[in-house]
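Note that this complex is displayed minus one protein chain, with the remaining chains in position.
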Amino acid sequence: MTAYIQGRNVNLTFRPPNRGPVRALANFDIDVEDGEFLSIVGPSGCGKSTFLNILLGLIKPDSGDVLIHGKKISGPGTDRAMVFQEFGLLPWRTAQNNIELGLELKKVPAEKRHAIAGRLIDLVGLSGFESHYPHELSGGMKQRVGLARALATDPEVLLMDEPFAALDAQTRDLMQAELLRVWREARKTVLFVTHQIDEAIYLSDRVMVMSKRPGRAKKIFAIPLPRPRDYEMRVTPQFNELKLEIWNTLKDEITV
Amino acid sequence: MTEIQADDLIIAAIPAGSDAPRKSVWQRFEPTILGTGTIVLLLLVWQFLPDFVPMKAGTKLFFTVPSHIAGTLWTMFATGSIWKPLGVSASAFAIGLAMAIVVGLPLGVLLGRSATLNAMVDPFITAFNATPRLVFLPLLMLWFGIGIWSKVAVVFLGALFPLLINTYEGVRNADKLLINVVRSFGAGEWDIARLVVVPNSLPFIIVGLRLAIGRAVLGVVVSEFFGSQDGLGVVMVRAASEFKVDVVFAGLIVFAALSLIMTALVKLLEDRLTRWRPQHSNAS
Partner (left out) sequence: MDEDVAPQQNFAERYRKPLLGALAVAIFFAAWQAIFLVVPFNPLFISKPSLIFEGYADLIESGDLAHDLAVSAVPFLYGFGAAIIVGVPLGIVMGWYPRVGYALDPLMTVFYASPLVALSPLVVIFFGVGVGGKALIIFFLSVFPFVFNACAGVRTVDPLLINVVRSLGGSEWDLFRKVIFPSVPPYIVAASRIAVGRALIGVLVGEFFAASEGIGYAISRFGDIFSLDRMFGCILTVMVIAVVLTESIRWAERAAFPWRSGR
């Protein structure tokens, strides 16, 4: 059975002007199943965010295939949406208008847009804050808007690039639980990039460890923890064993 | 010797808004009182100077005082003699400013998007921005005569560059992250301009507009002094040659008021358009 998202032999080298070339991905392979929650952990600069941008359609790989549902990717599309680490909300739009952005670009009529946005606002827990501007929202709330915006166009694939990295630890834990709750309802395939092993294990069905630059898939771990996940699982021996295994695989890749 | 008291020292050390000691009524209004007080004091001194200071008969004839100026101003408005010249000046101002906006904004966007174009146009912008527009007036008068168009040209040249430069800065300042975000949701080049670049540039454009207004008023005044048959500036020059000093001051007040009103309008526009900004903008 072919995976929902497939990457085969993906190569990408950055050539910034006036500097030496940087090889970001080298023969990178990946398979993501439909409806799966897959996390990617790896050292800084290993190319994990780069691959996400390739999936998003903003960058083209030098060689190799990237397929979603059997089709090659050629630019951004409504079947994929990203939640960004720095939120990326348009500061001059209210929360609701930010959420409606993708729908506007798809030329969805206003009434329908408002209805969809309204549902999502409730889903992510932002009721009452629709008309607030981003500068009036906390980090966690901004990311909820980011999540709602990504879900608004009903993509099949949700790409999340270290979405909680800019939040404080407590908000982060909260948002992880929120994300799982929303995911249970929305049923998307999620590709989640993070530095934190805890986070990866807690959220995912599988965790991929990437090597350092140029990035390859080093090892994939299945996470046998039952769903729905709850906070208590984080302190079980099983969780910690997984954490140790993953850490042992990862630590060789990290250079200080 | 110093007037910085212990209180000032403490107040400076405590971040404002936290547990800063509550100011007394005097402290809160002190700046306003001192400020307006000084102006009032100076006006009074000016007003009563001739009564106390001996002046040559000749000088006394031409020395004007605030009450005369106010009276003249009142008369000019009451008799309506001011409206025609003011109208002429105001139209030159408005037309020149409008033209500067229509040309400066799109050009600024263009320059912001194209580094090559910007590099090529930069020397011209630097040159024209540094040069006082007045230097072109004789040439413009040769080309456009002494009617309204040479004035409009001076106003246009004065107002164009702040608008152009600030729009360009605003466009260049567009957050690359936001452009990527919007692109990922399917935005084309026009969408990117509409959704990210233009809203982001607005605060910069507003600053440019404020500068442009100041320069536009200056442009009207100066070109009416030398290159015109009608307008408030012409009235002032004629009055000066007839030693009607209060008319000159009255004219100054009217021009200053024009500038203030326009700036206030821009501020209103700014407040409406930038409601999304966190409270402190450093635009100056």
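Chains here go by letter, A and B, matching the order in which they are written, and residues are numbered from 1 within each.
Heads up, the rule we're going with is that contacts are C-beta pairs under 8 Å (C-beta built on N, C-alpha and C of every residue); 3 or more make two chains touch, one makes a residue touch a chain.
Only a predicted model underlies this, so the values are computations on that prediction, with no experimental measurement involved.
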Residue of B:Val45, B:Val102, B:Ala256 or B:Leu269 in touch with the missing chain, whole complex considered: B:Ala256
Residue in contact with the excluded chain [from B:Leu73, B:Ala212 or B:Val248]: B:Val248
Given B:Val45, B:Val102, B:Leu139 or B:Leu269, the one touching the chain that is not displayed: B:Leu139
Contacts of chain B with the absent chain, listed as residue ranges: 1-4, 8-9, 12-13, 30-31, 34-39, 42, 62, 116, 119-124, 126-128, 130-132, 134-139, 141-143, 165, 214, 217-218, 221-222, 225-226, 233, 236-237, 240-241, 243, 245, 248-249, 251-253, 255-256, 259-260, 263
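In this section, only the chains that are shown with their structure count from here on.
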Chain A-chain B separation of Cα centroids, rounded to whole Å: 49
Touching residues (chain side chain B, partner chain A) in the complex: 177-178, 180-187, 191, 195-196, 199-200, 202, 275-278
Residues of chain A that touch chain B when the two form their complex: 56-58, 76-78, 81-82, 84, 86, 88, 90-93, 101-102, 105-106, 133-135, 149, 153
